[in-house]
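To start, the structure itself, in structure tokens.
As you look at this complex, bear in mind that one protein chain is not there, while each of the others sits in place.
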Amino acid sequence: MIVRVVMAGLLSLGVTVALGWAVLDRPAPVENLPDRVASAMPESGVEHPVTAVLLNFRSYDTLLEIAVLLLAVVVALALREAQPDRPEQMGLDNPLLRAVMAWLLPLILVVAGFLLWAGSYQPGGAFQAGSVLAAAGVLLRLAGGNLGWLDNAALLRAGLALGLLTFIGIGMVVMLPGVPFLTYPDAHAGTLILVIELTLTLSIGLTLLSLFRLNPPYADDPADARTQGAPKP
Amino acid sequence: MIGLWSVPLLFALPLSLGILSLLVVPKWRPRLIFLGLPLLAAASLDVLAGLATVGPTVYRLGDWAAPLGINLVVDGLAVGMILMTTLVTSLCALYAWVYLRDHPSSTTFFWPLLWFLWAGMNGIWLAEDIFNLYVGLEVMGLAAVGMVALRATPQALAAAMRYLLAALLGSLAYLLGVALLYGAYGTLSMAGLQEAATNNATTQVALALIILGLLLKTALFPLHAWLPPAHGGALTPVSALLSALVIKASFYILMRLWLVLGPEVTPEFTAQFLGVLGAGAVFYGGWMAWRQHHLKQLVAYSTVAQIGYLFLFFPLVTNTGPEAARLAWDGTLMMLIAHALAKAALFLSAGNLILAVGSPQISHLVGISRFRPMSLFSFGLAGVSLMGLPPSGGFTGKWLLLHSAILSGQWWWLIVLFLGGLLSAAYIFKVFRMSFREGPQIDRSVTPPLTLDVTALILASVAILIGLTAHLPLHWLRMGSVFGVG
Amino acid sequence: MPWLDLFLGFTLCVTAGLALIARDMFRAVIMFIVFGLLMAVAWVRLQAPDIALAEAAIGAGLTGVLLLDTLGYLRRPFGSRVDNQDDRS
Partner (left out) sequence: MSGAISGYLVFAWSGVLLFGLGLFGFIVHRHLLRRLLAFNIMGSGSFLVLVGLAQDGRGVDHVPHAMVITGIVVAVASTALALVVFRRWYRASGRTDLPEDT
């Protein structure tokens, strides 16, 4: 144990010192990316630079990133099916909390909508709006709300798939004039990005919410908990 | 524009199929391969045709030039890896289509994971942007972890967890290296970095972090501890994919970045050090493989050993003169491809043998040669390539590396090549000795479906054939690299 | 000197340290959420309000909820041998 602490201490100290050295010794960069972003902004279809980078200049990164999110859900679904659980019981079912939620929920939805719409000209966008949506779902569930419609597997999966499929679909359709993948025509870039963001928001919200929901629930009696048995040491 | 459609299809198609396979009923999930495999094969061949006619190109996603946008590089190396991936993954997918029939329905989630894995790998082969590589690594890594966890037994879960922790730590080290490089040079494009990078502490630390992170993901000795449980314990087609392809992706990034940044920045001892670690992997992995009692664990440790050969690339390519460097490049890539084919074949045929005797123990293979000659034949062919016997791809690769070592006067690597071959022979023959021994243990065996044997045999045969016709693929692989003619 | 930034950076390190050494797992997670919220403030100071929003919602919020949820799960005894080696490693 002590050996491990000392080793870890030395290693992380070494890494930190090396990093510090790297920060001190760095050269002045030749390339100026912010300038390039600024000069390409008029063609991006949006006014907020971060949204332009995320959904136009470097939209391929965003595409793959959505795939990463989906992957987490796929694994959760797979493991859930491998060890089926009983229908879950969760939530506090507190009337006060419910009353608060009834007020809070529409507010949250409005905030999500605003964040999404705002993303084209000021901070905000699909990820923020999606996570606010997910937060609404989490709160609803903690309050004992009924999210039964999420148990409709087909609907849930369609919602999960919507964002990425739309993204890829639009990326492909715009290629028809003979331009590379994800090249939005200047005239429609703003609209296309908005459509992508809208579907992404929904899917991201659902994805994040499913990550929360798909964790195995509490088992009610310990007897059925050990479906697999402990491994031999 | 060459590959206008086929290049993006290489990742967009598997992604779409991955989503689609979530939407269809479980019974239909495997059947999507009959849509996907031909299309992906066509796209891969189209990219190859473009390379052969026009030469290496750059694909500008969104029509933005790097460094503002993300570019994809379609050179010989990328296309070679894409073709290798298409071949190996297709055969593993066919194998899995039959193999998973007898498994619980939760294993049908193999299919979405497979498509995402494929998309991640193709994304990595094509990437030219170092941050995009990070995202690609995550797509591939999380899909791979999910595949290991698929069995949902405690052992599988522990292996997946260990794998995940290693993968996450590796990605973070890589990401921090990227952060330093961006801070220093203001660009994420490899071409831009190659122009801008100078020799200073920032580049060195960044490269060190990137190397460490990728070594962990490649499972180079002594950072290999996560590999044997993950690769040895997974479902057979998963083991084959992970050992054949996934660990190659992080090595591939290392190779590319080394050629972009390495020679100017790194002191020669770093290259020698990587070579020494490789040698350690060859010896340790071979020794451990020989000591295993479980067939798939043996094959997994064999991967630990074979990774070591790839790392001889670094000492042989750094400051050694053009001819030796070119031979090192050729030899390493030949080893990489031969190992991908042979290891996939070895895992698949090992899986067939296990199915046949119903036990993962090597000692239970006694007498199996009479019942499953074809599985054993594939195992043997793949073994020939791993041992480096002529005329296999493994032999050609080692031969090229050997020449490179002699030309650059680094004779000590010859010992590694020679002893490593002996160790591989030892563990391969360990399996054979048991299989040919006559004993009372079994008098009958289960007959696995023919598809399982045929896919393994095809992979093993290609591992041999590629050694006979190495000239053309090696010529293609050099296109667009510093070793290419045009 | 950017005193406010220095103070914020220092506090970030302290909360991170506390999250890593806290004896009680629950306290560690709470410290981690505080850390995430401070990160959001740091992003505002770095003139990156987009990241601040994402960090507060995803980094601190969702990750925190997921971790707390898992903690609740750990309180349930599973298996015959729930190790009592507990949180101190």
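Each chain gets a letter, A, B and C, in the order it is written, and its residues are counted from 1.
One rule holds for everything that comes next: contacts are C-beta pairs under 8 Å (C-beta built on N, C-alpha and C of every residue); 3 or more make two chains touch, one makes a residue touch a chain.
Fair warning: this is a prediction, and the values are worked out from it, not measured in the lab.
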{"item": "Displayed chains contacting the withheld chain", "value": "A, B, C"}
{"item": "Touch criterion as defined above, residue of A:L71, A:M101 or A:L206 at the omitted chain", "value": "A:L71"}
{"item": "Sole residue of B:L176, B:L261 or B:L277 that reaches the chain not shown, by the stated touch rule", "value": "B:L176"}
{"item": "Interface with the undisplayed chain - residues on chain B", "value": "131, 135, 138, 142, 145-146, 149, 152-154, 157-158, 160-162, 164-165, 168-169, 172, 175-176, 178-180, 182-184, 186"}
{"item": "Those residues of chain C which, in the complete complex, touch the missing chain", "value": "1-2, 4-6, 8-10, 12-13, 16-17, 19-20, 25, 28-29, 32, 35-36, 39, 42-43, 45-48, 50-51, 54-55, 58-59, 62-63, 66-67, 70-71, 73-74, 77-83, 85, 87, 89"}
{"item": "Positions on chain A where the hidden chain makes contact", "value": "4-5, 7-9, 11-13, 15-16, 19-20, 23, 26, 28-29, 32-34, 37, 49-50, 52-54, 57-58, 61-62, 65, 68-69, 71-72, 75-76, 79, 83, 127, 208, 211, 214-216, 219, 225-231, 233"}
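In this section, only the chains that are shown with their structure count from here on.
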{"item": "Chain contact graph, described as a line, ring, star, complete graph or other shape", "value": "line"}
{"item": "Chain closest to the middle [Cα centroid of all protein chains]", "value": "B"}
{"item": "Interchain centroid distance [CA atoms averaged], chain A/chain C, Å", "value": "19"}
{"item": "Multi-partner residues of chain B (at least 2 other chains)", "value": "none"}
{"item": "Shared interface positions of chain A, touching two or more other chains", "value": "230"}
{"item": "Chain A contact footprint on chain C (complex, rising order)", "value": "49-50, 52-54, 57-58, 61-62, 65-66, 69-70, 72-73, 76-81"}
{"item": "Partner chain A, residues of chain B touching it in the complex", "value": "1, 4-5, 7-8, 11-12, 15-16, 18-20, 22-23, 59-64, 67-70, 104-107, 109, 112-113, 116, 119-120, 123, 131-132, 135-136, 138-139, 142-143, 145-146, 149-155, 158, 176, 180, 183-187, 192, 196, 198, 200-202, 204-206, 208"}
{"item": "Of chain A, residues touching chain C in the complex", "value": "50, 115, 123-125, 127-128, 131-132, 134-135, 138, 208, 211-212, 215-216, 218-219, 222, 225-226, 230"}
